[in-house]
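Omission of a single protein chain aside, the complex is shown with its protein chains in their original locations.
Which chain is which? They are A, B and C, in the order written, and residues in each are numbered from 1.
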């Protein structure tokens, strides 16, 4: 593998490959160290971190769906202080950028959380304004352009790190949201988070998930994610991180052609824990075979 | 099969089963007559009919996706006059309700189209305000509550038939749309139409579909459809026709528990042309085994 | 023309060359109804595909109740099929297509390239002494001749690289074939460019020509409108799957 051919800079962060582990599906990276060399991947995007510890939702939290899955974890996490104290030091041995995914209840709290993460070992922030599985905040920030812009501004003001804002696909027009957070100063956009879905147990007549609804992800949603990345990439100037249903290097190439500057793999990590590394290797091979000098040369090159 | 156990009335139309063939996937019903007895199914929902003939979109129109498919047919149809002249007479031999799916460019045209369909042989209208594959109208009507209400009013004023309004899932809040068309007089709501998606050919660097984007349907979208049916059924008083990814009687039962008063099968007809009949039979069997007196007894009975 | 859905047991499954397979399955209703030019829509149930896959009928043995297809492995569905074993069950819908090949008497030229030759085998069997033109990129892609040997009056072969038969494209063999034989009608199935060039030549000679079309399909039975096109002469909208797949060349090119 000619690493330099697929090394990229995304939102100012240098990465060895354009393939990252998506938030909530990649732990803090170290969990995968038996399956791949985490020093050779693009970046680790952490599970969503909140100002205070959260226990998450009760009841069943994951369910399989055709070519995908639903989850309603509800942002279980130890809170930012425990994260900095217990987890961050473990990661400092690694030479791979850590992007911390953050969520909070108000724009002010987002800002305070961001300022607590102005520390070594944090390469960037991914601002989750789109978690469908928590009651407070999530929906409003993720679906109202003014609220999204407000959160973005608070984080930008508080943070010394590049700020990636993660958008929800559960909106009528993704470009409205994208332009709002761009105008508010976001350094990059990532999308998509999960589509809100549901499942019913026909034996018990109860919702299958403890939280009734959950977030749909996996290959099932790829066509929707790809369309939104394509729409967004042509609507904004800042780079786009493509997420949603990626399960092969071919999928990753589709996202980059559609306009993504880098990609992240989510639910498919559960199926193939080596996916993040194997997809990068496949992209490198694709460059080789197609005579592409650098993977960045294909970004947005869809001939539409 | 104890037909009476699963016979339903939907939007004032008597049906032998709660399972219909969805618009654009069931032709005019007769195409399936080698595979099932179309006199025994719930209803036939026709391909979208427009005021004038339409040739539809150029290029590739269908593509497979994980557990689903994309289409960008673009409402190819012979126009309402040819429909009445050439197709409707062929269907009159059958004893199954025909619901005519209609699309037009303006609210006024929707009204005119509806008035042309005040004829024998048409059991109801399904108003498609949500086709993602045509430029004019579609998007605006399907995503703006006032525009959707306006179309609904025009159709209601012009039509003597029950009016079912079909909603797009590509919106932030489906209940806003549902309430708007209910207030405007809709007799029922059907959902979901397709989610807008896309695919890229990584060899040619071109969009796979002639129209670049297309509508995603099939089992992949079922969790989203089910969630929207559940949200809508509790937001409005009028009955809901559940559509989206149904491929088994279990799926159909999930939709009814979530609040659908009847269901329609779309893309899965292409996989199993007997699906509409087999799913109804499975629901009947479910009633038998569960000791459910009538299928309607389960509508909205989800224990959430 | 009745259509059926059968769970068919695979009785023969062999690689002709590593990328092209021949599958024979027991589907007596489809076998009994099939006509040259028609196709089947198949699916390995429980596999990774969602839609069925269309393949031309290569043979239908009414007595044995079997149907034969020949397919090239190109993607996920055909790869999955190639992994199936004799005795496995494949779901088959067919015979599909009302636009079939003409089987009326006459001296007919069958011209095909690649897997386009598959449906012509069934047609050859039902005609008297057809002339057959097998076109391929290279010699190893002309194994098709073995399937025509017992039916063809004369067999012509062209290869792009000249490794077997006449060097060049199928259309370049036409002048010779038309000189050496009294051709009443041409039936073509192959890549679009081949069909178009042969159709043009046929037109210039005033010979009737029919072509078998291929388009991406979702339903295969005329309901999804995924496969339509506008007839060049009539302006009529056709569905490849149900009005075709065989059409008069002048409606297509």
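The criterion applied here is as follows: a residue touches a chain if its C-beta (ideal position, glycine included) is under 8 Å from a C-beta of that chain, and two chains touch if they have at least 3 such contacts.
Computed from a predicted structure; not experimentally measured.
A.B. asks: What chains on display are touched by the one that is not shown?
C.D. replies: Listed by label, the shown chains it touches are A, C.
A.B. asks: In the whole complex, not just what's shown, which of C:18, C:46 or C:206 touches the removed chain?
C.D. replies: The one listed residue touching the chain not shown is C:46.
A.B. asks: From the list A:142, A:169 or A:218, pick the residue that touches the absent chain.
C.D. replies: A:218
A.B. asks: I'm checking contacts with the chain that's been left out. Which of A:17, A:67 or A:190 qualifies?
C.D. replies: In the complete complex, the chain left out is touched by residue A:67.
A.B. asks: Out of A:121, A:145, A:273 or A:300, point to the residue that touches the absent chain in the complete complex.
C.D. replies: A:273
A.B. asks: At which residues does chain A meet the chain that is not included here?
C.D. replies: 24-27, 31-32, 34-35, 47, 55-56, 60-69, 71, 73, 76, 78, 218-219, 267, 269-274
A.B. asks: Take the complete complex as the reference. Which residues in chain C touch the chain that isn't displayed?
C.D. replies: Residues of chain C in touch with the missing chain: 46-48, 80, 83.
The working rule: only the chains that are shown with their structure count from here on.
A.B. asks: Just grab the chain with the largest centre-to-centre distance to chain A, centres being mean Cα coordinates.
C.D. replies: Following the centroid criterion, the farthest chain would be C.
A.B. asks: Using CA atoms only, can you tell me which chain is the most central one in this structure?
C.D. replies: If we average C-alpha coordinates per chain, B lands closest to the whole-structure average.
A.B. asks: Between chain A and chain B, what is the separation of their C-alpha centroids in Å?
C.D. replies: 34
A.B. asks: Between chain B and chain C, what distance separates the C-alpha centroids? Give it in angstrom.
C.D. replies: One centre to the other, that is 35 Å.
A.B. asks: For chain A versus chain C, what separation do you get between their C-alpha means, in angstrom?
C.D. replies: One centre to the other, that is 47 Å.
A.B. asks: At least two other chains touched by the same residue of chain B: list those residues.
C.D. replies: Within chain B, residues 65-68, 218-219 contact more than one other chain.
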